[in-house]
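Comments concern the structure below.
Removed from the display is one protein chain of the complex; every other protein chain stays in position.
A, B and C are the chain letters, set down in written order, and residue numbers restart from 1 in every chain.
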Amino acid sequence: MDFGLSEEQRLLHESLVRYLEAEVPVSRVREIAARDDGHDPALWSKLAEMGVLGVLVPEAAGGSGLGLLDAAVAATALGRCVAPAAFLGTAVMAVIALREAGSDAQRSEWMSRIAAGEVRIAVAATELFARRAGTGFHAESGKLSGRSILVLDACADAILCPTPDGRIALVASDAPGLGVEPVETIDRTRRFAEIVAENVAPTEWLGGGEARPGALRRMIDAGRVIVAADALGASERALEKAVAYARERVQFGRPIGSFQAVKHLCAEMAAELEPARSLVWYAAHAFDAIPAEASLVAAHAKAHLCEIGTFIVRTATEVHGGIGFTDAHDLHLWFKRVGADRQMLGSPDAAREDAARQQGWV
Amino acid sequence: MDFGLSEEQRLLHESLVRYLEAEVPVSRVREIAARDDGHDPALWSKLAEMGVLGVLVPEAAGGSGLGLLDAAVAATALGRCVAPAAFLGTAVMAVIALREAGSDAQRSEWMSRIAAGEVRIAVAATELFARRAGTGFHAESGKLSGRSILVLDACADAILCPTPDGRIALVASDAPGLGVEPVETIDRTRRFAEIVAENVAPTEWLGGGEARPGALRRMIDAGRVIVAADALGASERALEKAVAYARERVQFGRPIGSFQAVKHLCAEMAAELEPARSLVWYAAHAFDAIPAEASLVAAHAKAHLCEIGTFIVRTATEVHGGIGFTDAHDLHLWFKRVGADRQMLGSPDAAREDAARQQGWV
Amino acid sequence: MDLSYSPRHEAFRAEVRDFLERHRAEALTALLGVDAGTARERALAWQRLLIEHGYAARTIPKEYGGHGAAPDLLERVILDEEFNRAGVSRGIGGQGPDMLVPTLLEHGNEEQKRSYIAPTIRGEIIWCQGYSEPGAGSDLAAVQTRAVEDGDDFVVNGQKIWTTTAHLAHMMFGLIRTEPEASKHAGLSYLLIPMQTPGIEVRPLGTMTGHSEFNEVFFTDVRVPKRNVVGRRGEGWKIANTTLKHERNLLASSALLEGSLLRLIDLLERTETESGRAIDRPGIRDRLLRLQARVLAMRCHSLRMLTCGIKGEWPGTAGLVTKLAGCEISHQIAGLAIDALAETGILYGEGAKAQAARTWQAHYMFSLGLIIGGGTAQIQKNIIAERGLGLPREPRA
Partner (left out) sequence: MDLSYSPRHEAFRAEVRDFLERHRAEALTALLGVDAGTARERALAWQRLLIEHGYAARTIPKEYGGHGAAPDLLERVILDEEFNRAGVSRGIGGQGPDMLVPTLLEHGNEEQKRSYIAPTIRGEIIWCQGYSEPGAGSDLAAVQTRAVEDGDDFVVNGQKIWTTTAHLAHMMFGLIRTEPEASKHAGLSYLLIPMQTPGIEVRPLGTMTGHSEFNEVFFTDVRVPKRNVVGRRGEGWKIANTTLKHERNLLASSALLEGSLLRLIDLLERTETESGRAIDRPGIRDRLLRLQARVLAMRCHSLRMLTCGIKGEWPGTAGLVTKLAGCEISHQIAGLAIDALAETGILYGEGAKAQAARTWQAHYMFSLGLIIGGGTAQIQKNIIAERGLGLPREPRA
C-alpha cells in the first residue's frame, strides 16, 4: 500500500524515455512531423514491442494487462519527448471502448491487433463535447452518417465514431462513403482530420450497436487522464529546459538563473508541476480502482494539468527569452503540444463545467 | 481638452491629504474608529468647510457645484488616509439621489444641510444587489416596512431606503418603528448597521414617492465610482508604504528592495495601479459627461479597482513580511479598507455580472 | 500505487471505530493545540489514552514514550478519516510534538531524548519556538540574541518575536548566537530554554486579526545550562533547518485544506439570495472548481510525500513546494468564501449573525500570515529553485 509509481512503472518510463531520446530525438520528431501521415512505422513497432501499445490490453489478447496508471506513465514519457505516436486514440480510447462495449470476438480481434501494432485507430469524439450545427453522427439501418470536425490521432486505419446516444461504430478509413480530410493544427506531432460519412457501413458496431453511454464515459475519462499525463510530461520537460537554459545563459556577467526574477519563475513552475503530477497519478489509479471518483477526478486532472501546463510552457518560453521564440530552438514543440492537449477532449472550461454537472452544481 | 486632473483637482487632493495627514494621522484614525459612532465632528466640519461634503451640491444650495471626478479625487484622498468620514453615503449617494429624484424643495433643503455638514445620511442599498429572504423594503400607504442587513455609512442622522421598484424614502434614524443595530465589520474606519422598519413614516419620500429606478441606477453608478476611488487611494498608499519599507528594511546585508523578488512585487503593484487610476478618472468623468457609457464603466471600475486593490494590499503586506501582519504596524487598516470596499455596492463578481447584463450577454 | 485496504487495515479501522465509540464520553471535539486552557487536565488524559492505543505519537519509539509502530500510510489515512468522521480531536499537536520531537529524534543526545520526548508528546511540556527576531526574518541566520559562557551556563540576552504559545510554554527551542567569532551561519546553537528562568519576559503581540496569536519574548541575563544545546555548538543553523522542514509541512496540511474546502462548498450551497445560491453564480462556481482541483492535487501530493517519508526516499523538488502551494490555496479559499457572502462578507463582530464571515475573514488574514510566516513565499521560491532545481545562488553583496 503506497502512493506512487511502482518499480516497474519507473522502469517503463525510464526505458521509454531512453529509447525515445536515443532513437527519436527532436531532429527525428521534426522529420516525422513533416510527413503527410506523421507516422513512423519503426517507432510504432518499437512501441508495440515494448508493450506500450498493448499496455491496457489483457494478456490473453497479447497485451501487458496493465492499468491506466501504466498507460499514463507511458503517456508522460511520450509527452516529455513530444513523440509523434498516436498512442491516445489507439492504445487508450479504442481499447477502453472495446473493453467496455465490444463483444468478446471484437475485443479479442481488435485488441490483439492493437497490441501487435498492426492497426491504428482514430477517435471522432469532438462532438461529444461541443456539437456544432450540422456535425455529429447518427445511425440508420446499421449505416453511419454525419460529420466530425476534429478527429484525434487521424491518419489511422480505422476511426471510432460514437453517436450522441452512445452507439459506437468502428469505420475503416477507406470505407465507401467516408471522406477524410486532414487538417493542420499548431501541433504537427499529432494528426487531426475532418470526416464526413454518408451511409457508411462500419466495419464493426461495438457490441452489436447497442447504446452504451457508460462505455463512452469511460472512454472519455481514460482519454482525459492520458491527455493530462501527456501535458504533464511535456510541461516537465519544458521546465527542465528552462532550468538548464537559466543555468547556462549569461547576462549581466552571471547566469540568468542566479537572478531572483528568473529563479522564482522556475520555482513557480515547479510548485505548480509537482502537486499536479500527484493528481495525474491519482486520477489514473482512480480510473481502475476507485470508480466512484473516476469521472470527477479525470475532469479535474484534464482541466488542471492543461491550465498549469499552459502556464509552464509560456513561462519556460519567457525564461528562454528571444531564443525560445525561434523555430530553430525546439522549445515551441512542447509549447504547441500542450496547446493542443489543452483543447483536446474538452477545454479546461468544458471539463470544469463537466465537473460541476457531476456534482449537481448545474 | 485633455485627460487628467485639473490644477484645481490636484489642489483639492493635495490640500485634503495635507490636512488629513496633519490632523487625522493614523493614531487619530484609530481613536475615532474606536468610538461607538466612529464619527469625528471636527473632521466633519473641516470637510464641510473645505467644500468636500458639498462637492456635488449646486452652488445655489451652498455647495461647490462640481462633478463626480472632483468627488472621486476627494474619495481617493480619504481612502489614501483611511479617513473615518461617511463621505460616500452623505456627500455622494444621498446627493445624487436627491438630485435625480428629489423635489425642488427637498433638494434645496437637504443639499444645503449636507454641504454645511449639518446632516449625515446612511444608505440601505445592499438589497439592490443581493436580496436575501426576508430582507428589502416595501411601501404601504406611505409607510415603510422591511429590513436591510448592511446599511452603509451608518451612525447617521437619516437613512436613505430605496424599495426594489425604485421609490426612495429618507428615514430619520430615530423614527418610531425603526430599529437600528450597529454591526461590526473588518473595517472600523466606517460604520455599518442592520435596520428593521415597521410601518415607519419617512421624513421624506423623494419626489413624492414616485418610482424612480433611473435615479437609483445613477445613485449606484456614482457610489461605485466613489468606492473605486476609495480603493484607489488606499491601494496607492499601501504600495507607497511597501516601497518605503523595502528601501529601508535590511536583510542579508542589503535593503530588501534591492532583491528582484521584492522589487518585482512592487513593480507588479504599480503596473496594476496606474492604468486602474486612469480608469477611475474616466469612470467619474463619464458619469457627468458621457451618459451612454456611465453605468458600464462604473461597474467595470468598481470590479477592477477592487480586484487590483485586493492584490495590492495583499502584496504590500507580503513585502512588509511579519511586521505587516501585526496590529501595531498600521498597514492592516488599508488592507481592511480595501477589503470592505471590495464587497460594498456589489462585489466584483456582482459588478461584472451587471456589466454582462448591460451588454445583453445574460 | 496501492490505496486498497488489506484485511489488516480493515481490522485497524474497525478497532479505531470501536475505540471512538467506547470513548465517546471522554473524547474531545476540538483539534487541540497545547493551550487547552481550563480543559487541560481532560486534554492530557485524552492524549494519554490516544498514545496508549497508538492513535497519537504512533511512530515514536517506545523507549521515548511513543507507540513504536512502523510508519504506515493507510493507518494514518484511516486515523484521519475516522477521527474526522467522529468529529473527535486527534489529540495534542503543535510545535512540541510536531517540530521539536522529530528534531530531537534526529539530532538530540540520549539524555535529551529521554528527558523531553515523552512529556512533550503527552502534552505535559509545552514548547515554543524561538527563531525569528525583529532583525532576523527572512534572513534568519542574522539572529542577534546571544549567549555568553559563564561556567556551566550560558547567559542569554536579546529578543525573539512571532513566538506562538510563549505565554503558555514551559520550554523554548531557540536559535542563539553562542560563537561570536564564527561566521554568521556557524555562530548559532540550538538551545533548549526553560521559560520559567528569571529574566524572561513574554509580551503578547497583537495582529491584524484583532487577536494575539503570537508573542515577543525578551531575554535579560537568562541563565541556561550548556547541556541544553542540541547537537554541537555552532550547528544550530543546520538543526533549525530540520525543524523548519517539519514546520513547512505542518503549515500547509492538505487535511486542513480539505476541511476548508468542504466548509466552503457547504457555504456556497447554503448562501442564498433571491437570484439563487452562491454556487449558482458563474464566477463564484468557476473559482470553486479551480480550487477543488488544486485541493485534490494537494491531497494526492500529501499522500505521495507521506509515502516518500515512510520509504525513506528523498522526494526532491516535490518535497519543497507544499508550503508555497498550500498556503496560497488556503488564502484563496477564504477569499472566495468572503466574496460569496458578498456585502455580508465583511462582518467581523461577535454575534451569531457574523459568525460565518468572522471565521472566514480571520482565516483570510491568518492564511496571509502563514504565507509570510515560516519562510515567506519569496524564501520558499529561493529554496525550491536552489535546493530543488539546482539554480545558482545569488552572488553575495
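Simple rule for what comes next: a contact is a pair of C-beta atoms (placed from the backbone, for glycine too) under 8 Å apart; a residue touches a chain by one contact, two chains touch by 3 or more.
None of these values were measured; they are calculated from a predicted model.
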Considering the full assembly, with which of the depicted chains is the omitted chain in contact?
A, B, C
Among A:Leu11, A:Ala34, A:Val183 or A:Ala244, exactly one should touch the missing chain; which is it?
A:Val183
Candidate in contact with the missing chain, chosen from B:Arg212, B:Lys263, B:Arg314 or B:His332
B:Lys263
Taking the full complex into account, find the residue in A:Ala48, A:Ala242 or A:Ala340 that is in contact with the omitted chain.
A:Ala340
Where chain A meets the chain that is not shown, the residues are 126, 129-133, 149-150, 183-187, 192, 194, 251-254, 256, 258-259, 261-262, 310, 314, 317-318, 321-322, 324-328, 331-332, 335-336, 339-340, 342-344, 346-350, 352-353
Considering the entire assembly, which residues of chain B contact the chain that has been omitted?
1-6, 69, 243, 246-247, 254-255, 257-260, 262-264, 266-268, 270-272, 274-279, 281-282, 285, 289-290, 297, 300-301, 303-304, 307, 352, 355-356, 361-362
Spell out the interface residues on chain C facing the chain that's missing from view.
282-283, 285-286, 395, 397
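Methods note: only the chains that are shown with their structure count from here on.
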Whose Cα centre is nearest the centre of all Cα atoms in view?
C
If we define chain centres by averaging CA atoms, which chain lands farthest from chain B? Would you check?
A
Would you mind pulling out the distance in Å between where the CA atoms of chain A average out and where those of chain B do?
51
Can you list the chain B residues in contact with two or more other chains?
259, 261
Check each residue of chain C and list the ones that touch at least two other chains.
378, 381-382
